[in-house]
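This report concerns only the one structure given below.
A protein chain is absent from this complex, but the other protein chains hold their places.
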Amino acid sequence: MNPSLFPTIVSITEDEIDLNILLDKITLTSTGAAAIFTGMVRGETSRTGQAQGINYAPHETTYLEYEAYKPMAEEKMLQVAKEIREKWGVVEGIAIVQRIGKLYPRTPTVLIACTASHRDTGVFDAARYGIDRLKEIVPVWKKEIMPDGEEWVEGEYIPKEGE
Amino acid sequence: MNPSLFPTIVSITEDEIDLNILLDKITLTSTGAAAIFTGMVRGETSRTGQAQGINYAPHETTYLEYEAYKPMAEEKMLQVAKEIREKWGVVEGIAIVQRIGKLYPRTPTVLIACTASHRDTGVFDAARYGIDRLKEIVPVWKKEIMPDGEEWVEGEYIPKEGE
Amino acid sequence: MHKIKILLFATMRTRAKRSSLELEIKKDSTVAELKEILVAEIPALEASLHHTLVSIDREFAFDEDIIPENAEIALFPPVSGG
Partner (left out) sequence: MHKIKILLFATMRTRAKRSSLELEIKKDSTVAELKEILVAEIPALEASLHHTLVSIDREFAFDEDIIPENAEIALFPPVSGG
């Protein structure tokens, strides 16, 4: 399989994330394994004292409101895909999708999927790397709407030159 | 969330694997992350000299014919889920599905999905463990039909007492 | 003597040209003894018996295990699903 034919899908969208369709789009005849990560809106968070430098208490979330700097976000998603291919040359297809808008608990908000010929090729690590990087350099933000107020969630990563 | 409410889905089926539906079934209000593995039928295999003790050359696959000892397979899938929960207590939902019958290249044949509140909880490792274990102890076999013949694929793992 | 049902899968099924059979075995027969009886009944199975897995009532079983009455036995090669 010619690597130039390996599909890369990136998208900022208001539509539902359809895992079946995305997986199909990054499955080649040579593909035998896919690692897919999805993130969802948590309606109840019980973990305390961590994440992004902020100490937060257990709390409920009514919904999240996502916004993106769409053209830059899609360019940065392509960069994440490029970094994945540089680190895991065996990866065949890559899909990176961020849903934006008003999203309620249990709704998938983000997907990173990587395919490869076999599962022992690093394809799990590639997907894990993808979501970690997305949360560092892809310009998307969320506002959390809780029963008793709302708050912008801010990350803590400061990109370096060339990122 | 009461762990006794954590959903576990296991299934041997002839139907298409629907990732959207399965993910929804294992997503709780407290869920923020899912790691999903799917395996697909490879139409062309280029890797040589490895896998299950057999040296195979690059080759084409017309289709695979899967069969299962269904009641035992579903019991062993429950056991894999139990092992996952013992190792990763944070895992919330688990889905393990094996499709059987005649399956053509690019078709998803197997799915392991694990959900958790956050992605840094071992949820990726849990899914990886699940597919590795499925390929050791869940009684499912495949016959490979190639342009020039057919052959049963045999694993190499010998379960120990109590597995 | 008691009756047991044996299921065959994959290579075992193909070699035996059948997917199940019933056998009469002595009370307290072991898996190893069952294998001998089975080979006498279906010689084609002999070649693959050394790496055959056996289950009794859907749990993996081993040569020294005793086969209970009315057990559901299965013989199959190491699994290759996924």
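Letters A, B and C mark the chains as written, and numbering starts fresh at 1 in each.
The criterion applied here is as follows: a contact is a pair of C-beta atoms (placed from the backbone, for glycine too) under 8 Å apart; a residue touches a chain by one contact, two chains touch by 3 or more.
The structure presented is a predicted model; accordingly, all values stated were derived computationally and were not measured.
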{"item": "Partners of the unshown chain among those that are drawn", "value": "A"}
{"item": "Candidates A:Val10, A:Ile84 or A:Val110 - the one touching the absent chain", "value": "A:Val110"}
{"item": "Footprint left on chain A by the chain that the document does not show", "value": "39, 52, 66-69, 71-73, 75, 98, 109-110, 131, 134-143, 152-161, 163"}
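Keep this in mind: only the chains that are shown with their structure count from here on.
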{"item": "Touching chain A and also chain C, the following chains", "value": "B"}
{"item": "Chain of greatest Cα-centre distance to chain A", "value": "C"}
{"item": "Distance between chain centroids, defined by C-alpha means - chain A, chain C (Å)", "value": "49"}
{"item": "Between chain B and chain C, centroid-to-centroid distance (C-alpha), Å", "value": "26"}
